[in-house]
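Please read the structure below before turning to the comments.
Yeah, one chain of the complex is gone here, protein chain that is, but the others are all in their spots.
Chain nomenclature is as follows: A, B and C, assigned in order of appearance, with residue numbering initiated at 1 for each chain independently.
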Amino acid sequence: WDEPVIFELHRPGERGVIPPGSEESLAAEVGDGTGRIPDSMRRSELPKLPEIGQAKVLRHYLRLSQETLGSDLNVEIGQGTCTMKYIPRINEMLIRTPHLTELHPLQDEESVQGMLEIFHRTDLAMREISGMDAFSFQSSSGTQALLAMASIVRAYHESRGEGDTRDEIITTIFSHPSQAATAAVKGYKIITLHPDEDGFPDLEKLKKAVSPRTAGFVVANPEDTGIYNPRIREFTDVVHAAGGVCYYDQANANGLLGITRAKEAGFDMCFFNLHKTFAAPHMCGGPATGALGVAEPFKRFLPGPVVDLENGRYVLKGQEDGSIGKVRSFHGVAQTVLRAYAWIMSLGPDGLRDVARIAVLNNNYLYHKILKIRGASAPYIRGRRLEQVRYSWKQLTDETGVTTEDITRRMCDFGLHYWTSHHPYIVPQPFTLEPTESYSKEDLDEYIRALEHISNEAYSNPEAVKTAPHNSTVHRNDESSLDDPKQWCITWRAYLKKAQEN
Amino acid sequence: WDEPVIFELHRPGERGVIPPGSEESLAAEVGDGTGRIPDSMRRSELPKLPEIGQAKVLRHYLRLSQETLGSDLNVEIGQGTCTMKYIPRINEMLIRTPHLTELHPLQDEESVQGMLEIFHRTDLAMREISGMDAFSFQSSSGTQALLAMASIVRAYHESRGEGDTRDEIITTIFSHPSQAATAAVKGYKIITLHPDEDGFPDLEKLKKAVSPRTAGFVVANPEDTGIYNPRIREFTDVVHAAGGVCYYDQANANGLLGITRAKEAGFDMCFFNLHKTFAAPHMCGGPATGALGVAEPFKRFLPGPVVDLENGRYVLKGQEDGSIGKVRSFHGVAQTVLRAYAWIMSLGPDGLRDVARIAVLNNNYLYHKILKIRGASAPYIRGRRLEQVRYSWKQLTDETGVTTEDITRRMCDFGLHYWTSHHPYIVPQPFTLEPTESYSKEDLDEYIRALEHISNEAYSNPEAVKTAPHNSTVHRNDESSLDDPKQWCITWRAYLKKAQEN
Amino acid sequence: MTRTRTFAHPYIPNTVPEVQAEMLKEIGLDSVDQLHDAIPESLKLNRDMKLPPAMTEHELRRHIDALLAKNKHGGAYLNFLGAGCWQHFVPAVCDEINQRSEFVTAYAGEPYEDHGRFQALFEYQSLIAELVDMDVVNVPTFDWAQAASTAIRMAGRITGRRTALLPKSADPDKIMIIRNYCTPVMELRLVEIDSATGRIDLDDLRAKLDADTAAVYFENPGYLGIIEDQGSAISALAHEAGAVSIVGVDPISLGVLQPPGGYGADIVCGDLQPLGMHMNYGGGQAGFIATRDEETYVMEYPSRLFGIVPTEVEGEYGFGDVAYERTSFALREKGKESVGTQTALWGITAGVYLSLMGPYGMQELGGTIMQKSQYAAKKLAAIPGVGLRFPGTAFFKEFVVDFNGTGLKVAEINRRLAEAGIFGGKDLSGGFPEWGQCALYCVTEIHSKADLDRLAEAIAKIVAKP
Partner (left out) sequence: MTRTRTFAHPYIPNTVPEVQAEMLKEIGLDSVDQLHDAIPESLKLNRDMKLPPAMTEHELRRHIDALLAKNKHGGAYLNFLGAGCWQHFVPAVCDEINQRSEFVTAYAGEPYEDHGRFQALFEYQSLIAELVDMDVVNVPTFDWAQAASTAIRMAGRITGRRTALLPKSADPDKIMIIRNYCTPVMELRLVEIDSATGRIDLDDLRAKLDADTAAVYFENPGYLGIIEDQGSAISALAHEAGAVSIVGVDPISLGVLQPPGGYGADIVCGDLQPLGMHMNYGGGQAGFIATRDEETYVMEYPSRLFGIVPTEVEGEYGFGDVAYERTSFALREKGKESVGTQTALWGITAGVYLSLMGPYGMQELGGTIMQKSQYAAKKLAAIPGVGLRFPGTAFFKEFVVDFNGTGLKVAEINRRLAEAGIFGGKDLSGGFPEWGQCALYCVTEIHSKADLDRLAEAIAKIVAKP
């Protein structure tokens, strides 16, 4: 398809839908309604939205959907650490009922007992999986959960009169950028630890970093390299000894389910991305859920309300004294909580452990095969990877000039996603793959073959890779305008203005 | 996508879904269940179905869906007389409720009052639209409705003691093949009238054809040429005078809604395709509904049960004496009856008349434009077309060698459907377009431009057209095996056997 | 309705007045009224149709939802009705695929732009072929009754004969449909069944077979759930008489029951509804026909048959119509019966279903259904006054419960079951009056033990003598 921008479909007089109107008898009683708008507040000119018949609107968006490569459509192991796994279709069907879609979040508890029970049961399951003592589902992404945890760190220290003195949070360079960013949003100074030469977080560096100013320590484990820090308990002990709070980014939890938990590693808090580990869909980038769990001493800081069971009845408990209040409106993304609950119930304890095992098996199989591809490597310690690996094309780039960004575009010709890595590129020419448990050996082999093909091509005909994509729905963008305020066009109206000027 | 055949995705041990099982306590009481199968009836070898994980099954069929050009995705005016119109999304959403999907057709009337009310209200609307006196929704396509009507013709004559003597049914060559075919299924001899030189059904030929052997007369009006027979009342009078029954194929009714009706034209019966005129979807070819209406004297022959309203309660009335019994299991395709009802309610009387007007307007606009394309023509009378037109590329073929079949394949490169015509090709090098009311002027212009392009190409570079498709998801088929019993492969297992032999 | 329309209807873009005017001008007309000049005034309605005014989308949704809310359904009630339409487990992936906009709105495109549709239907044919163990399967037809009708007409054409034999235990509605379809070209005769076992009376069959018998049709499991284990004998008798053996099957039984080719069937037919279709008040039915890959048979199918072919590109598959010249599309009344829109979407769905289930899924499912239905039969038969009509005969999924000993009518029992949230089995007292008060109960994999116990308790309570 070569779809125009929606505004180009505008034909005066067409209508996509007729909204509900007022009965004549009602209108007779109150007039046209807008008469009561104060003059200064009456819109004088209609918004310049396009006018388009329903069939054309539908056709347009259906075509755009076909130009979007959802994980349903490809071997989706190339979106880095995003844990793209199979989205069970039954779960998507279960949420499409007015018994969920038409619930108002302020309904009386008595009228939403089923929904509250689902929250509560999911809470119980998460507690068992993590070892934590209470969960809140309000955070609507991992980033928001990290913000909530940073907020709890602050509330905790304030409750102990150390709110002002403890102003540093320690993280690592191979953790997600949001760990640092959200702590900074909460006013913390960030100390970023770099790994040792094997890629492990460096205990000695941590020991040097902690101080009476340490508010908290946040880390993923395994980090985005796929390397699990076996001395994590020593890390949390060091931080605790310094009076800091340890919180755990479990975005990479998929390879750990039923194997090891936040509690035993010494964390005070953790969160799971339900849209990653628990197979809720990513929906082009949200809405999502960061399920936030805390150990008992931190329960009172949780954002509210949280669901509790009292005398066989599910109730919403409001914010406790000292709680951080709220981080998101209402109760979070209920439909994604339901999806996660359904997924847990589809797998049971054995199935969850199989998830962890097969995810790690798949990752190590992939790792093994990719290291055989010419020009590819995986820096740091050999082996011992769990759920993902950060690879490098440094050799390939050195030898052929083809970069990891070139390969991104070329992989698209194979109908496959491929992602480099978060900035900064500590690993040169990086790419990050996380196969999860969802893909079969044949699927992985297909992906590997595409990489092999491109590696061969880079060595034999590098231009073919550099000029990709060749087989996409669109051709290569001219991106020169994107960083120039005079040229960038963030909306159609801005485009029309700037096109006219130039 | 270059999707393999589903059997090629087979990997032993994989599972797509786990069906419900028996509780252990239940199994303990009855054993494994299959023990009671008589030995001769026990399956000895499992069916050779493939074993495939759920994600791969889903991915496979999603990809096949993307390789299917539904009317949602293109300007769908090229499927001949199929009345491809906009399928309102709300109607598709309304049927996805357990209040419909989980109804058993033998439930007590009391438990399905809502469904029965929908049947009844649709019946009332159809009566008003056609002038008939009762409708049955049992027939699940136009073809089945034609079969039902031919059956009623027979039942009617039998009830009058003329079942054996009246054994001929008269139809026209520009009517759908099923008119002739279904009458033949019911044992009738078929008399097919050819049109006069202007393309009108020929009244003189009809007068010669009728006789005491005439059982019935079935015709579409307009016929697939788009030409409306203005003397239709004279036709039905002639047949009635000869003792025959007149039944009306209203597959082409879209241009007539609210304008003219079966009753006034003198028909005893008619049917509407709910999946055409009433905007129910075609679903790759069914299930569908041929809503069958009859005038009062024919009510007792209708297949049963039909819905009636008695004392404010909807009831199912069984087959009357002399009825043809049933033509399809249960009550027909309930979800499509609901769709048609919803569509009628979305339009109202004014909207339905707009449908007829705009459909005719669109068709005449298209007709006007296509006649300007080099090599294209529309045989028979100039103008006076209603809902569709049968065109001809005779001149183009004579001058360039490019045939209408070549153009079918080439249109596919533009993401558009294009259909020739039913056999036999009375009109040489035919193609048949029906734009309906659903498409905007711009949509029609897009289709016209594609035809113009191909016409120009035929004159300048005919090979480009003849070797199409160039831009499809597949390349040109080698169809030589399709008519050879030794080579044709109607299933994968047959393919494997024959591939091995060769 | 609340408003006069001043803009285009959302479904009819060219109702925009300016666009209409422009198009009218282009074709040389002054007014939309002239568009229908081809129709004589005497035939014009020339008044508004008496129909309710148009509703907005929201009004429509409220209106329809309110109507549908009056229905009680098998998701909320315990349902034991079967008799040709069965409540089975429907995998979510089946719904996902058959709700895809592309498949919902496609129709009859060509092999190139509709490659996916051709492939999906070819795969459907191929998957059913494995289940029934035959090499040819058609694009689906309306329902089992239509498939049986066409199978009989095929047999008639193949043999040049005019009569078909069916067991008396067949569904009376199905017999009605077949009779209408075959009359007057062919004639149906009914064969007696053994009153104790429900199986076909072979003596009567022998007596009725003659030189004009085109086909013997029987079912496995039959309408009454009975497993007919005399299949080989029946087919042998048919073949000896020069007739074709046709077997109708419930395909969901074929994970555990012998496919009919194993006991001599020449044509197999049945209904796809159990394979992934919701009941839809009967709108989920779809028929299939299968035969060996012999020209004699293939050339008698009225339906479209999709075949796999090579393309210009080595290793690529294409799909097309096999022996199109058979059809009424090609030959009108000279074609084989008639063909048109049938039930393609359900064919695709059945393919999805079988792909998901695989061989072991079908086998396990068959076993589960047998376990649960046997358990239910046992529990019901243990209720005083209640028994099985054919206690010694093996059955699949459905069985006939005999309530004559309770002194109550089935209608009365069902009325009281409905009050308890249960749809009781189909009342057979109309179709088989000779058996008095019997009902056909259907138990599938969706029923839990608790459901079955609840049924038994409810019936026990209803029939208990005070």
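Note that contacts are C-beta pairs under 8 Å (C-beta built on N, C-alpha and C of every residue); 3 or more make two chains touch, one makes a residue touch a chain.
Quantities reported herein were computed from a predicted structural model and do not represent experimental measurements.
J.: What chains on display are touched by the one that is not shown?
T.: Looking at the entire complex, the absent chain's contacts are A, B, C.
J.: For the chain left out of this view, which of A:S136, A:T182 or A:N252 touches it?
T.: Going through A:S136, A:T182 or A:N252 one by one, A:T182 is the residue touching the chain not shown.
J.: Provide the residue numbers of chain C that touch the chain removed from this figure.
T.: Interface residues of chain C facing the absent chain: 7, 10, 57-58, 61-62, 65, 69, 75-76, 89, 91-92, 96, 100-101, 356, 360, 445-446, 448.
J.: Hey, which chain B residues sit against the chain that's not shown?
T.: Chain B touches the missing chain through residues 11-24, 27, 53-56, 58, 62, 88-90, 92-93.
As a working rule, only the chains that are shown with their structure count from here on.
J.: Give me the two chains with the most inter-chain contact pairs.
T.: Max contact pairs: B-C.
J.: Distance-wise, how many Å sit between the C-alpha centres of chain A and chain B, to the nearest whole number?
T.: The mean C-alpha positions of chain A and chain B differ by 47 Å.
J.: In whole angstrom, how far does the Cα centroid of chain B sit from the Cα centroid of chain C?
T.: Taking the mean C-alpha position of each chain, the two centres sit 19 Å apart.
J.: Can you work out the whole-Å distance between the CA centroids of chain A and chain C?
T.: Those two chain centres are 45 Å apart.
J.: Can you list every residue of chain B that touches 2 or more other chains, as numbers and ranges?
T.: In chain B, 14, 54, 58, 62-63, 66, 72-73, 86, 88, 96, 415, 438-440 touch at least two other chains.
J.: I need the residues of chain C touching at least two other chains; which ones are they?
T.: In chain C, 5, 9, 11-13, 19, 57, 91, 93, 96, 101 touch at least two other chains.
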